[in-house]
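To start, the structure itself, in structure tokens.
Only one protein chain is missing; all other protein chains are in place.
Letters A, B and C name the chains as they come in the text, with residue numbers starting at 1 for each one.
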Amino acid sequence: MPERIRHAPLDKDKVRLVEAEIHLLKDECKGCSYCIEFCPRKVLEESEEINARGVHPPKIVDESKCMMCGFCTDVCPDFAIFVVEKKGKGGS
Amino acid sequence: MPKTKNALVGAHFMNGDVACAEGAITAGCRFFAGYPITPATEIAEHLSQRMPEFGGIYVQMEDEIASMAAVIGASYSGLKAMTATSGPGFSLMQENIGLAVMTEAPCVVVDVMRGGPSTGQPTMPGQQDVMQAKWGSHGDYGIVALTPSSVQEMFNLTVEAFNLSETYRVPTLLMADEIVAHMWEKVVIPPTDKLRIVNRKKPNGPREKYLPFKPDADLVPPMACFGEGYRFHATGLTHDERGFPQTSSSEVQSRLVKRLCEKIEKNSGKIIRVEEVMLEDADVVVVAYGIVARAALSGIRKAREKGIKAGLLRLITLWPFPEKIVARVAGQAKAIVVPEMNCGQLVREVERAAKETPVAFLSKLGEEPHTPLEILEVIRRNS
Amino acid sequence: MVQEMVHPFSKYLRAEMMPHIWCPGCGNGIVLNCFVHALDELQTDLDRLVVVSGIGCIGRTAGYTNADSFHTTHGRSLAFATGVKLANPELEVVVISGDGDLFAIGGNHFIHAARRNIGVKVLCANNLNYGMTGGQQGPTTPLESVTTTSPYGNIEHPFNLVHLAAASGATYVARWTSLHVRRLTQSIEKMMQKKGFCFVEVLSPCPEIYGRYNRMRSGLEMMAWFKRASVVGNFSDPSKADITQDKIVVGEFVDVEKLSYEKMLHEKISKINEKALDGVS
Partner (left out) sequence: MTEDKESQSKEDDIRIGVYVCHCGLNIAGSVDCAEVAKFAGTLPHVVLAQDNRYTCSDQGQAGIKNDIKEHRLNRVVVASCSPRLHEPTFRKACEEAGLNKYLFEMANIREHCSWVHLYDKEAGTEKAKDLVRMAAAKAALLEPAVEVEVPIIRKALVIGGGVAGIQAALDLADTGYRVFLVEKEPSIGGMMARIDKTFPTMDCSICILAPKMSDAGHHPNVELLTNSEVSEVKGYIGNFRVKVLKKPRYVLKDCSACGECVKVCPVVAPNEFDVGLAIRHAIYTPFAQAVPSTYVIDMNLCLNKDGVIVCDKCIKACERQAVKFEMKPEVAELEVGTIIVATGADVFDPSGLPHYGYGKYPNVITSLEFERLINAGGPSGGHLLRPSDKQIPKRVGFVQCVGSRSDKSGRLYCSNVCCMNTIKDSLLIKEHWPDTEIYVFYVDIRAYGKGFEDLYNRARKAGVVFVRGLPAQIVEDRKTHNVWLIGENTLQKEVYRINVDMAVLSIGLEARKDSEVIQRLLTLSRDQDGFFLEAHPKLRPVDAATGGVFFAGCAESPKDIKDSVTQASAAAARAGILMAKGKVTVEAITPITFAEKCTACGLCVKVCPYNAIILNKDLKRVEIVEAACGGCGTCAAECNFGALTQNHFTDAQITAQIDAVTEHDADRKIVAFCCNWCSYAGADFAGVSRMQYPPNVRIIRTMCSGRVAPKFVERAFARGAGAVLVTGCHLGDCHYINANYQTQKRVERLWKKMEQGGLNKERLQLLWASAAEGERFASKIREMKPMVESVKPEEIGKAKKFFEKALGGS
């Protein structure tokens, strides 16, 4: 429908948006950067630091953008990243 | 093991292959995987009919490699398992006999020896695989090989083979020959409960503590099976007691390989069986095995009639080789005669054991074994 | 951001065996990941699971899975698994191995296992070459690909694995790439719930070896290829499901029901056995 939208949704506070808690097991990371590349929300980027395996593990740019699709968890060949819902937050 | 009215007991007239098959069933074998090959085919045929009656499994695989692999799989699933073949198939099986050795999978392999090399003479007897039995697969390992010289023994030694493989977690080979396999004789089968049947020892103690390759004092580790909740790993790679690969540790490598050899050597006293006939005063001792031993015995009798002090040492266990016994016997004798249906294989072991005592070798290849007169002739020459 | 927390799938892995031996960007880790994810979805009883593998990089998977597992000789995983499954049909037997192991040295066992329809589930990581031995040409290497043993370009026509599996009688056949983790996991779940012989192929990037020789130096580049070329052709003709530079046909190809070999065998056995037991005290 062509109308331009001018007002914020009235129920925007009613819909519960997930709050993600991203866990990086940095030293497990082998630096393939699949999680960075394929994150639909571009939540991650390569960090400066060098981990136990001598690669740059990812770092979190903006955790709040994460939608908890969990793709990073599944596409990581090294079981080095996973996402859980923030405790206590966002209701249930 | 389900009792069934079909369990053979008492005296029966049958051929060696059938006796072997019945022996397997009596021993509690409930898995047979094989591939048709003369002269072992009748074992497969008979088991394909008999196994189901005992709730056992017969499966014909795509080749002997697969048969041997399946046997190991079944063994790890907790069944007593075996396969039967002849020279060409035996060669194919060597790869996974090695795997069975490395993963210490109890199982029985029957090799009904025929004329080789290669396809050779499928319907003719031979004893050409006895060295392959010991050295067939790559790497160092201990192994057990028995050799029957009668149809009755085809039954008895099959049972024995299972007992040994279950006891020592080692593939046990029954090295029969075409004649023993195809010959019809009377076989007396005792009631199963009168027979000694051995089952592998199981681990006791908490599952999470279980180390699948940690040996007891007898150097044999207790064996858990798949699905029992131990969640253990086994591999053909060099592995530690947890079963996990250790591909670069020389320490683990030597510990493992040594044990695989020693668990047989150190227990050889319990394993080895021979038959001694008229050896007390023998000057000439014939060392023979399999069907040849029976020709040898009548040759010896004829020699005794002619006043020659001859005796027979029949080897029932080929591997581990009864070295001490041969040495003892050789010590008391003037000469040793070794007839074999090959170009001289086990004779090398005999010579090694006999030390100074001269050893005469009598080779026979092709359609039939040595005749008593041929044996008598060698004995006379060496007396 | 808590570092200490444990990975949700760690209970499916053998801590002592981690980290795995696979190179950065290797797809095998993703295959293992999806496999355990499927186990998690299905709440599989690990005590009843047996993971069998052959030789090759992916062959290590057996050792990494926290269940009964066996690492067989090269190519023999299916023959071994057949013995396991027949001897104890209660067990869930999964073979996880590579294209070389299953289709070159093990090719004969594969077609016969499929023909028999033994209830073994096969998860094949296809990395298009022999990775562990340093990247030799293999049964799935695409034409003209460069490997250490096809330095002038491969001239052997590769196997189309899904076609082969379908033709050999598999009751479930699917192919995905390690980029399609969702559908792959789904397919693995599906296969685990089926009774007969099942086959799932996963195109798995081998950037350090295959990629290096074929102008895809990083896992990302290989994944980019999968992304660009993949076409989902669910239940399309497997004989047309080729793998080329421009087109990788992925999807489910076969999903049929057929009595499994072990079921038929054990039904027969119990009938005959009952008869045999008659009148025995």
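Please note the rule applied: a contact is a pair of C-beta atoms (placed from the backbone, for glycine too) under 8 Å apart; a residue touches a chain by one contact, two chains touch by 3 or more.
Only a predicted model underlies this, so the values are computations on that prediction, with no experimental measurement involved.
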Left-out chain, listing which of the shown chains it touches: A, C
Absent-chain contact - pick from C:Arg48, C:Arg212 or C:Lys227: C:Lys227
For chain A, the residues touching the chain missing from this view: 1-12, 14-15, 17-18, 38-41, 67-71
Residues from chain C at the interface with the omitted partner, ascending: 179-180, 182-183, 186, 227, 230, 232, 234, 251
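Just so we're on the same page, only the chains that are shown with their structure count from here on.
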Centre-of-Cα separation between chain C and chain B, whole angstrom: 37
CA centroid of chain A to CA centroid of chain B, Å: 63
Chain B contact footprint on chain C (complex, rising order): 14, 16-17, 46-48, 50, 52, 60, 62-63, 66-73, 76, 79-88, 90-91, 108-109, 112, 265, 268-270, 272-273, 275-280
Footprint of chain C on chain B - complex, ascending: 2-6, 30-31, 33, 51-57, 59, 61-63, 65-67, 69-79, 81, 95-96, 98-99, 103, 226-237, 242, 244-245
Complex interface listing, chain A residues touching chain C: 21-26, 28, 30-34, 37-38, 55, 60, 63, 71, 73-79, 82, 84
